[in-house]
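What follows is a structure written as structure tokens; I'll ask about it next.
The other protein chains are all here in position, but one chain of the complex has been omitted.
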Amino acid sequence: MTENVLDIQDLEVSFKSDGKEVKVVNGISFSIGAGETVGVVGESGCGKSVTSLSIMRLIPSPPGRISGGKILYKGENLLDKKERDMRKIRGNDISMIFQEPMTSLNPVFTIGRQIDEVLLLHKNMNRTQARRKSIEMLELVGIPRAEQIYDSHPFELSGGMRQRVMIAIGLACEPQLLIADEPTTALDVTIQAQILDLMRGLKNKTNTAIMFITHDLGVVAEMCDKVVVMYSGEIVEQADVDTLFNDPKHPYTVGLLGSLPKVEEKQDRLFSIKGQVPPPGTVEKGCRFAGRCSHVMPRCTEEDPPLLKLKDGHDARCWLYDDQFKGKEAGARDTAAAGRKEP
Amino acid sequence: MTQPLLDVKNLKIHFPQRKGVIKKRTTYVKAVDGISFTVNEGETLGLVGESGCGKSTTGRGITRLVPVTDGEVRYEGTDIASLSKSELREQRKNMQMVFQDPYASLNPRLTVEDILAEPLKAHGVKSRKERRERIEKMMDVVGLNRKFISRYAHEFSGGQRQRIGIARALILNPKLIIADEPVAALDVSIQAQILNLLKDLQEEFGLAYLFISHDLSVVRHLCDQTAVMYLGRMAEVGNTDKIFENPLHPYTQTLLSAIPISNPRQQKERIILQGDVPSPVDPPKGCAFVGRCPKAHDRCHSDRPELQKMGEDHYVACHLYDQN
Amino acid sequence: MKQNEAKPYSPFRAFLAKFLKQKMAVVAFAVVVAIMFVGIFGSFFAPYDPHRPVTAQYPEKGIDLDQLTNTSVVLEGVMSDGTTVEGSELTRVQVESENRRIASVRQSQRGINVNANTSGFTNATVEAGEVSGVFQVVVEGESQFEGREAVVSRLEPVHPEGVLNEGEEFQIDVTAVLTDGTEITDRGEIHELALRLYETEEEEDTSGFNAPASNAEAIEGLHFQSLNEEVAAVDENGIVTITGEGEGIILVQTGPVKSAVHVQAGGTAEPVLAYLTISEPNVTLTDIYKHQPPSSVHLFGTDHQNRDIFSRVIHGTQDTLLIGFVSVAIGAFLGTVLGLLAGFYGRWVDSLVTRMTDVLLAFPGILLAIAVIAFLGAGITNIIMAVAVFTVPVFIRIVRGSTLALKEMTYVEASRSIGVKDPVIIFRHIFPGTLSVVLVYLTMRIGVAILIGAALSFLGLGGDITAPEWGSMLSAAKDNSGTVFHATFFPGLAIVITVLSFNIFGDGLRDALDPKLKE
Partner (left out) sequence: MLQFVLRRLIGMVPILFIITIISFLFVHLTPGDPIRIMYGAEIDQETYQTLYEREGFHDPLPVQYGRYMVDMLVHGDFGQSYRTRADVSEEVVRRFGYTAVLTILSMFWAILIGVSVGIISATKRNSIWDRAGMVSTITALSIPEFWFGLMLMQIFAVQLGWFPTSGSGTIWHLLLPSITLGFGVAATIVRFTRSSVLEVMREDYVRTARAKGQKERVVIWSHVLRNALIPVVTMAGLQFGFLIGGAVVVEQVFAWPGLGSYLIDSILSRDYPVIQALILLFSLQFLIINLLVDISYGFLNPQIRYD
């Protein structure tokens, strides 16, 4: 087994608002192996973006605070590192691309200068070397007339082009891990297809591990090897991509898949999860999904289920799969599977 | 053949932009540049396209929230584009809108009751009691708790707000709802709730929808008819199943292939387009899609393709299918 | 679902809760309310009539003029045996003021009566026979008392005890008591001080009101002199040698201050007068005819026409607030109406209004106001008009801006799509949306309006310069005397406190109503 690039253990992140501290990420653990693409999916407010910023230690503080756990990068805990050492890792070992390509580039600097910046910081290059490497990177991400674009300003580029530039910046130092936080959400579907295609190609070329954060299950199915499903600050299920889409266990995952309209077939009616996501800090005990779950049992509102290991590499946080309920498991799975077609 | 509920013919919406030293040169953003389609009673037409293709402008042009440059918009035979201001206000009763952003489309300073009373007041329901009754009834219909009638809009979650928005649109009993990306801002699980609600309401009240969306899966799910727009023009119109199962226009084909499929076992070949959508200020002379089309030929550069019938309930604007 | 079961939301309560969190703003609001109260009712509790000199009002207020300008100090003689003599029993007493223009002194029943004439300071000497003492009189008012220094008030010699015999020597120890109460015992130091104090004495006074001869022959340093050489001789260090029998008197002198040391060489003798004590060696009086400094009678002092500044500041609150409120109210009303129309209807209405706004805003407010005054003439009404003229474009701009933003809000579009009439949309959706900005600016602009109004009055464009208006008060104070601090300080402070309160209150309002609002 290869060593993991990233190992997150029991990570907790809290935010302070109105004098109260609320845990928005509540003890999550997962790992990303070398060259692996891990998708982190969940609806807005589930804590997926906070997790990614925590890895970079870029949580705005105050009000945010990493209140527990470990983030191991190649075995070293990033949370113990000094800010100075952390800076050497950012952009070099771990880099990040963001959702909004329109605002993530500094409007007053040229494209070239913004790629050079990261090379000059981490790679001991002089300006000429940096320029050469930057243009090379621009070509790599499929930007035509790279030399010319090198000297343009961000506002002269379209959203898709800017996201390519962001990827060029992210990959310039050949990082071990690329964190992509909803990189295609703001883009049109044809442009999204271009960017996803590009990222897949680059991943095969560079063997960079990717943490892919998104709310779009379709993108996950297409891009990722492994999937982590988050709900309200917790991991509710994780599995390899094939298992997750074809044999989901957690009622939330099942519901999420069921509520997706599909372009490839006509459905009469969508499955829908009732109610809405509880705001962080409002569920005091029991499973956070209990209030919306169609399989809710008395136990669910009393005890918070642990992340149960179902089989190798497939975990779900649900009492349905607790040993005591083994007998009912088959039945539950049937109903869950049925839910995807018709509630 | 019966008369369609809404009949749009050669609709053009151009926005002038002033340029030049003494402001004499005027260019036009051709947001919508000659499109035609119809919506039948009780039916849903999905208007799809990428951002900037003019689909939202079309919706706003039909309700005359933006001035129509040219063309006809007939609602039950009356040309909306030529109505006077007061006639238009009367006409608006029959045609209501639901907006994309459930946060921005409700005035944060008003309560649910105020918001829902507004259309009633504007159309002459004077009795407070009657208004209250109708509002409460409508809240039941869209699945809002009556107890929340005096709450402010911002106290609700996105899904609930969109229910308020739908209630506002329905309260005057219109026949046509123009829904401009009503689920784009919602999370997947909430989106499903609203889509189901829209379907239920259609069945209950026999509504027709003009459903504007960039999400093809949603359109496929909800719509009977689909119209694909590109750069202010219509690329392909027809029965939804036909379009999704047998897309003819290269753009429709690309669009469909670009949608990520939420099943890792069903991945497909993808058509990857080069380049970006050109500016609507200066669209190509021939086919709007010509610059990015993998199948473009000479004629596409010079002649603008018109919609041609390719089968029952299926039209496409592409020179590939020219008879000659 | 859970949050919906909380108690119903009220926008006003939410605003109040946010506002009350900002302590500074709450205090500022209290101050604003207090200032408005003063503005309305100030004229009823101002202690003096702001238009007349206070001296003319003292009789009606039952204040004795003499009490303010006169005082008496008690004079006592100290005998060589240490006993004291009351001032009335002293003989050959002469009192003299160095500068009678400032203060005059005369002997009275128990001591000395001091009478202030005009502001300044002077020394006065008291002589009783051989000995003399000095006290200072300070009359506060317009003049500044730079370089004022304490002088020697009395010299207290130590008398030898008992009877002395011929040939004995002793040294006279002297304590110099200064007018500010400090005591110096070291003879060298006294000498030094005296050298410094009385060095330039002679060339100083050219007024003709000069002190008597005893001062003219003032002696440098610390000086000793024996009146009976045959009994006792003294040298310049104050060492006394008894040379014969009898009574001797050694005079110790520095400047105009003299005391006597009684030397008894054999036999008995009556004690002699050794030195004079003055109960208050530093008398402070007030010049009541002009520029009285702040005191318990006049909290902020009086001005160049001897009017009570405190009362004038209180009265002036009304005019100042009037300028602020009325001008901003006019400006805000016109600006809001025009801004709403321009923003909502666009097209030519907008072009016309914005063109006008741009031209007006291209000028700094004060110049625009000056131009309006130049056109209309000076006067408080015209100041209000002038300030209103430059307030209008400010409101047009902010209301138009926020109208444009609100017009783009989907909920306005939604209303239009429903078929709601334009006026209803403006009043129901747009105007309430601009209200928070308008309220915030209203508060902030009142501060600016007061500042500009004051500046205009200060420049003399307010018309009546004698009016109790803060700006004109400053203008008059500045013109009449550049050196009186209190006359300019207090009216200015009133402006600062008022404007500051409005500004902080406005800041708090803004944070509570609309934290995104930019300045």
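As written, the chains take the letters A, B and C, and residue 1 is the first residue of each chain.
To be clear about the criterion, a residue touches a chain if its C-beta (ideal position, glycine included) is under 8 Å from a C-beta of that chain, and two chains touch if they have at least 3 such contacts.
This structure is a prediction, so every number in the text was calculated from the model and none was measured.
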Identified contact with the non-displayed chain, of C:Val32, C:Val126, C:Ala342 or C:Leu474: C:Leu474
Selected residue (touches chain absent from view) among A:Lys74, A:Arg87 or A:Arg200: A:Arg87
Residue in contact with the excluded chain [from C:Ala14, C:Ala374 or C:Ala405]: C:Ala374
Touch criterion as defined above, residue of C:Met79, C:Ile366 or C:Leu435 at the omitted chain: C:Ile366
Option from C:Leu197, C:Leu451, C:Ala476 or C:Leu509 whose C-beta touches the chain left out: C:Leu451
For chain C, residues in touch with the removed chain: 144, 359, 362-367, 370-371, 373-375, 377, 447, 451, 454-455, 458-461, 471, 474, 478, 482-483, 485, 488-489, 492, 495-496, 499-500, 502-504, 507, 518-519
Contact footprint on chain A, counting only the chain that is left out: 56, 58, 86-92, 95-96, 98, 100, 103-109, 117-118, 121-122, 153, 155, 166, 169
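Heads up, the rule we're going with is that only the chains that are shown with their structure count from here on.
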Per-chain CA centroid nearest to the all-protein CA mean: A
More contacts between chains, A-B or B-C: A-B
Distance between the centres, which are taken as Cα means, of chain C and chain A, whole angstrom: 68
Length of the line joining the C-alpha centres of chain B and chain C, rounded to whole Å: 73
Averaged-CA centre spacing for the pair chain B and chain A, given as whole angstrom: 32
Touching two or more other chains - residues of chain C: 3
Contacts with two or more other chains, residues of chain A listed in rising order: 276
Touch list for chain C against partner chain B, complex: 3-4, 8-9, 11, 409-411, 413-421, 424, 428-429, 432-433
Interfacial residue positions of chain B with respect to chain A in the complex: 50-51, 157, 159-160, 187-193, 195-196, 199, 214-218, 220-222, 240-241, 244, 254-267, 270, 272-273, 276-277
Residues of chain A that touch chain B when the two form their complex: 43-44, 158, 160-161, 188-194, 196-197, 215-222, 241-242, 245-246, 255-264, 266-267, 269-274, 276-277
